[in-house]
Each structure stands twice: as C-alpha cells, then as structure tokens.
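Here the complex is missing a single protein chain, while all its other protein chains stay put.
Letters are used for the chains, namely A and B, taken in the order the chains are written, and counting of residues starts over at 1 for each.
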Amino acid sequence: MIYDVIILGAGPGGYVAAIKAAQMGGRVALIEKEDIGGVCLNWGCIPTKALLKSARLFEEVKKSDFFGIEGIDQSKIRVNWEQMNIRKDAVVKRLVNGVSNLLKRNGVEVFQGTGKVLDKATVSVAGQIIKGKNLIIATGSRAVMPPIEGIEEAVKTGIAITSKEALALKSLPEAIVILGGGVIAVEFATLFNALGSKVTLVQRSARILTNIERELAEGLQRHLVDKGVNIVTNSQIKRIQGKSAVLEVEGQEKICYGDKILVSLGRKPNTEGLEVLGLQMDKNGIQTNEKLETNIPGVYAVGDVNGKYQLAHLASAEGITAVENIFGQENKINYDIVPSCIYSFPEIATVGLTEQEARKQGYDVAVSKFPLSANGKALAEGESIGFVKIVAEKQYGEILGVHIMAVHATDMISEAIVSMQMEGTVYDVAQAIHPHPTLSEIMMEAAHGAIHKPIHH
Amino acid sequence: MIYDVIILGAGPGGYVAAIKAAQMGGRVALIEKEDIGGVCLNWGCIPTKALLKSARLFEEVKKSDFFGIEGIDQSKIRVNWEQMNIRKDAVVKRLVNGVSNLLKRNGVEVFQGTGKVLDKATVSVAGQIIKGKNLIIATGSRAVMPPIEGIEEAVKTGIAITSKEALALKSLPEAIVILGGGVIAVEFATLFNALGSKVTLVQRSARILTNIERELAEGLQRHLVDKGVNIVTNSQIKRIQGKSAVLEVEGQEKICYGDKILVSLGRKPNTEGLEVLGLQMDKNGIQTNEKLETNIPGVYAVGDVNGKYQLAHLASAEGITAVENIFGQENKINYDIVPSCIYSFPEIATVGLTEQEARKQGYDVAVSKFPLSANGKALAEGESIGFVKIVAEKQYGEILGVHIMAVHATDMISEAIVSMQMEGTVYDVAQAIHPHPTLSEIMMEAAHGAIHKPIHH
Partner (left out) sequence: IPQKVLATPVARKMAYDLGLDIRTIKGTGPGGRIMKEDIRRAGESNEKKPAAVAVQETPG
C-alpha cells in the first residue's frame, strides 16, 4: 500500500499532522523512535508545567497566613520531589495515552522505530519498507552540548545535564547552576528557586531572554533576583570542573557551584537519516517556504526541525498547514502572529512586534502600557506585579504586538492573538466590554491608552 | 458655575463616567452619599473576589500532599476569618483610595451627600445647589427583602442578612442558608462551602443560575453538590422562624437551619429623589435607549439603575457611552456582547447567545464543545473539570455565543468577546495559533470542531 503521507516523528508537529491528514481522508503512516508526543509531551512543555504547578502552590502555601489560613507550621513544610514527579509522570502518561488513542481512532498507522529515508517516497523502519506520496519531516530537536572544557567528563559523571535529565532527577538539587538565559533556562530557574534550591543562572549577554521585549525581560530578571536567583550576566563559560562552572566575568574568574549543572545553551535540529534527500539547510534547520514545503517537492518539514522557532503550538500549526497544502487546501502560516510564553512567576506572554521592531519597520507607533497594580482583580488575588504593553500603528490603530507580564499572562495573550488574527485595532479592543473584575480589563485599559487615555490610570 | 455633567452616584457607572467626561474636557460634578466605588468596590465585585481567593487557596492547601508538598498537618489548618477580612478590607481601601485619587487628578468635583434632583438641570446635595447641562443617574441598586413571613424579625435579630452584611460578618457561620440561586448566591455558596460552613442553597426553580446556559448551570450545580452544598430546588419559602427557613418542597414542609440566612432574592434600582423628573420606568428600572438617554433629553441613566443587567463592567461601559453621546461622539452599547462571569470553583463565563436562543432567533446553528479533560494545561494544573461550548451560525461561521466552565473561565472569555466584537468567525479562531500549553487551546479546538473536527478529541 502507498500512503498519502508518511510522517517522521510523533511530536506535536508530527502527531497533529497525522491526525489532521487522517481527518482529511488520507492514509497515514507515522514513525516514531521513542515516545508518542515527542519532546513536548514527554520532556518539554507538559512535565515542566506540571512541576511548575507544584512549585507555585508551594509559594502560595508560604503566604497562607496572609490570606487567612492558619495552622501551617512553615518550618515543617517541605518539598516531596518524588511525589511531585509521580504526579508529573501520571499527567504525561495520561496525555501520551490520549494521543495514542486518538491516532488509533483516526486510523493512523504508527510504526515504532527509527525512520531512515531511502528516497522521497520511501522510508525504512524496523526492517520494513514503507512507501508514500508525500513526506512530512517532524523529527524535532535536541539539546546542544557545546564544546566547553570539562563538559564531556561532567556529562559522564552526571553533573552536567540537559532539560531531559533535569526532569528525571532522583532528588532535588541543593544547588544548581543553569547555563543559559533562554525560556527553558528561566523556567527551570523559576522551578528550582521556588522549591528551595540555590540557583545560579549564567547568561552570556547583559540580560536574560534576549528574544523577548526588553521591558518584560528586564522586569522578570529583577523579579527573579529579588526572589533569590543569582543571575550572572555578561559572562563567558571557561570550563566545567567537578561540580563547578568556571566563568569569566568582566576579566575576573568566577566559580559557580552546583550539585547539577543544567546546560541550556540551545537546541539543534534532528536531521540524521535524511541525508539522501539533499535538503536545503541552514544552521537552524531545514529550509521551508510558507507552505512548509522544502526544496524537494512533496517533502515538507514542520516544527523544531525547520528551525524557525522552537514552539510546540507552531509545530502543530505547521503540521496542519503542511497537510492542508498536501490535500490541496492552500494555506500558510502567518509568522507575525506566533505567541511565545514563559511560565515563570509571574508569567510572560508575547506576540508580534516590539516597540523597537515596529519603529524599525517604519511604522508610526503608538505604545500604551497599563500596570497590574491598578487592576482590581490583580489586587484581589494579591498578584499585582507586571503590566500589559500594546504596540499599535497610528494610522488605523492596528495592533502590531502585545507584551504581557502577569500572573496569568499565558491565558491573557489569546485575546491579543485573535485580535491580531482579525487585523484588530485598539478601537475594537477598547470598545469590547471586558468583564469586571478580570485581568483582561488591563488589555482594554491599555487599548484606551493607545487611543487617548486609560480610565484607571 | 454650570457643570457640563452632574453625575449621581459614584459606583462603576458613575465614577467611570466622571473620569471619562473630565478626560473629554468637561466640568464634572460627582455626587455620592456613601463610599466612592459604589457597591462594586465596597460591597460587591471586589470584596467577594478577595475572599474567594482565600477560599480557593484553602482548597488548594488541602490538596498539597497530592502536589508534592509535605508537612502540613491537615487536622490543624483552619480559616482565620478575621485575617481574611483584614486583607479583603485592605484591598478595598486601596482601590477606593485609588479611584478617589483618579477623580482628583482628573479634576472631578466630588460632593459627599445624598443628591436630590430639583429639576433636570439642578441637584441639591448637603445644603448646596448645583447646576448642570446634563445629568447622569448612576444610583445603582440594593438588595430586595421580599415580604416573607418572619423576615423583618430575622433582620432585626441579625439572622437574615444581605450580601452587604455577609461581607462584614464577625465570624464564619457554622451553617448558612442562602435564599436564591443567582450569581451572587452561587458565589457565596462557593465561598462558605470552601471555608467549611454547612451551606444550604434554596432555589425556587428546578436549577440554579436560570439565566446561564443550561449545561453550564447544571454542571456547576452537580459540582457544588459533590462538594457538599445542599441545594434544595423547586422550593417555596414559607417563612423564617428563628434561625430556620421553612420551605415547601413538593408539598412537604422542609426546615433548613443556619446561623445566618443570606437573602439573595434580587436587587432593585435606587430611584428615590428622582421623582420630580417624571422618568419612564418599568419594574427593572429607568428606561433608556441605546445611547443611555432616558425619556427626558439630557438625562441619562447608566448601570444597575436602568435595570438592563446588574454588571459592573456594563455599568462602566454605559457610563463611557453616555458621556461620549453627551459630548457629541455618537456611540451605543451592543447588548449582544456583554459577558457574565461567576467566580465559582470552577469558574463560569459566558457571552452571547445560547444554543436555544440562537435557534429561536432562526439561525442555522453549529454547536461545538470541547472538554478540559482533553487539554494538556488543564491536566498539568490538576484542574480538568469543565468545557468550552461555541455557538456559531453556519452561513459565515460567525460566533454567536461562547459558554465556558473552567478554572480560569473568567480570563478565557475575553478572547470570545473581542472575537464577537469584530464579528469573528470560527475560521478566524481556528486559524489563530494559540500557545501551548494553555487553556485557550480549548477555544481553538472548539472552533475546529465547529468547522469540522477538533484535533484532540
């Protein structure tokens, strides 16, 4: 039998593409060498959020007196890392089983094993040869281990770890060094700091989250420092030595100690076994057009492997879009409206252009900011750190970007996304009656501010 | 001096109108007989949400073992009602002060005292006579005490109370009877039940929340019962006798005991002192057109007093709209897109038409439902009760209503509101890339379901 689509990799790019293709009536083969769900479900998005939920509750429990809950002996409460992980693993298992069932119910044929591409219509897996009319590569990415002196030794001894091992630690580290200041690094810093580990975060540049709007990144950095994270910026990693990372900071040597050293210095695309195809690649991954097609007709690449962003929701959207194009329903991704979330305390969520980017693109820019501290719900919840920043252009008032730091920022951003999807303006958002009391009123206030003035500020 | 606008009442209708009018360059007089902020800030939206935050944390603390937090002796944790209220009062005070400062900074003149309208251009307050070109009535509403046998006596002894007294109780009642099954009744049932009071909720009709989409209301009702609330439906209140409400249920007498009996059987408009104007009224309140003008030109009525809905955000939106119309910027409220929220556990939020209403209006209706239990974030948070239901019409896919039961429903609804404000379709919501993992993915999945099929179900 010849499949309509062969999909390599069952992460959120691949498995969603598989379900969509089956829903559209296609015969689908899905090949996965490890676990259904990919990094996202097994070693990424989901397990980190499950642990972060526990960590956040731990922080809340410490404030229980203030909220009028008595009888907790603060000197006695402790983290039960094992139980946290048992719950986390149960969540992962349930979701992975759910996806497996969905694949089955939709009639997707799943092949367990490493897929090797023989030609664009032929893949071998576990001794079988399968044939298809189209190929979607969704092989994802893996953590990079840069050539730092001593790192190989440290990996062998189990001191240097990646996020994957960090999610399978037998015990909570007393002290941990995190190399890197990207989203994953910041989420682990949030997690371990909240759970009581001594966290040192080592960042090459002058601030963490260099891809995120400056004010948000700087705000969160200050907040993490306030909460006890030791953030070392402008530093170069010289070597790893025993349980220490040796840095150079402003010409001085600095030694950071950790039971574990979490290496979070980037991820690289999984492109092994694809060589025969002769795909065009750059250092980020396989090059694709807006239809997600590679230079080889009929071969698509979605998710982390195409190196555009490393976001599960984008991987899924790309998977759907590739399938739609395969089945003749032309569609493309609008890369200007891809949200990014950070599940720190408070959270960060952002979509679209920053103020600087908008100006660089030549827009006449209106910027409006509104703080949580002037919002009733934020105060009622005791969560008043953060703000919403709207970047709009002045001619029509069209919203170009929204940048949020708030306890529920990752929930709040969806309003911005659909607004931008529909080419919404600050007039539309200001006119929409937002319920009271909610954090979403801040969006409305910021929109009022971009037009004229907010009410509550 | 003659004011451009005189505003009677400084609740969310009146004070927001005052700020807006001042921002538009008007000279504004604002008259308030009690506290700036009205019911909403002092006795409504804000204090209830502050207490509910404590109650929710109390529930979470009880689950701390499951989430991997050890060392809490569950037999020792107790509610410190006094501290909960101290925090609540501090939140209210901060917000009221904030609004007072805003009024001052915007140059609004505030008059303390009961305003009495002498004619449509003249109001007396605390011995002063003030003159204005326009009048906005924003006097709000108050709880009804229906003529139930024994209720007057029970009010005197402090057993029968309204929500206002419930927010000023010296101690947590061991048992409380709540008469009524509307939003306020349900929020207090949630609160007292979570804090450990024995709660009986007495409802005339067959279910609580008769104004809310049936499936949501029934779902929440079941959930409240599961959590221990005694809900008595189809009941008639015969009399109040000592600390008991005597009911008739299916021909049988039934006695419900409570240290307090919270009477939550509706609210009525505050229209005293307006008699001279000859305003057109119905049993709900002062009649207004879509510009919020009454039958008397130059006299507007906004918020609870016009009896449309009893919602703070609508009061504010109406206040702004009345002011815009006064200053010649024609605008009107779209009453089809007014959200309603209930801060129960889980929350409920809804906007627009229900399935039944849409059918009745003659639409060819598409309905799509997606459960929290199939959403990764919901599982990671351990909060998987609820669903999102989208009601759309089939010709264009326009979204007519969205009904949500979910832990953060009140945050999630804003996406639905702006979508409906922009006459958005399920195609737009499905195409918008929603971040993973968030509850907002459920909106996207439900939109996919309204078109064809959701991915994850």
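In this section, a contact is a pair of C-beta atoms (placed from the backbone, for glycine too) under 8 Å apart; a residue touches a chain by one contact, two chains touch by 3 or more.
Please read these numbers as outputs of a predicted model, since none were measured by experiment.
Student: Which one, A:381, A:428 or A:445, makes contact with the chain that was left out?
Tutor: A:428
Student: Given the contact definition stated above, which residue among B:213, B:293, B:411 or B:428 touches the chain not shown here?
Tutor: Here the residue in touch with the unshown chain is B:428.
Student: By the contact definition given up top, give the residues of chain A that touch the hidden chain.
Tutor: Residues 395-398, 422-423, 425-428, 430-431 of chain A touch the chain that is not shown.
Student: What residues on chain B make contact with the chain left out of this view?
Tutor: 396, 398, 421-425, 427-428
Everything below uses one rule, namely that only the chains that are shown with their structure count from here on.
Student: I'd like to verify one number: the distance from the centre of chain A to the centre of chain B, where each centre is the average of its C-alpha atoms, in whole angstrom.
Tutor: Here chain A and chain B have centroids separated by 35 Å.
Student: Using the touch definition up top, name the residues of chain A that touch chain B in the complex.
Tutor: 12, 16, 19-20, 23, 40-41, 45-46, 49-50, 53-54, 57-58, 60-61, 64-73, 76-87, 91, 94-95, 98-99, 102, 311-314, 316-317, 320, 333, 337-341, 349, 374, 376-377, 379-382, 408, 410-415, 417-422, 424, 428-429, 431-441, 443, 452-453, 455-457
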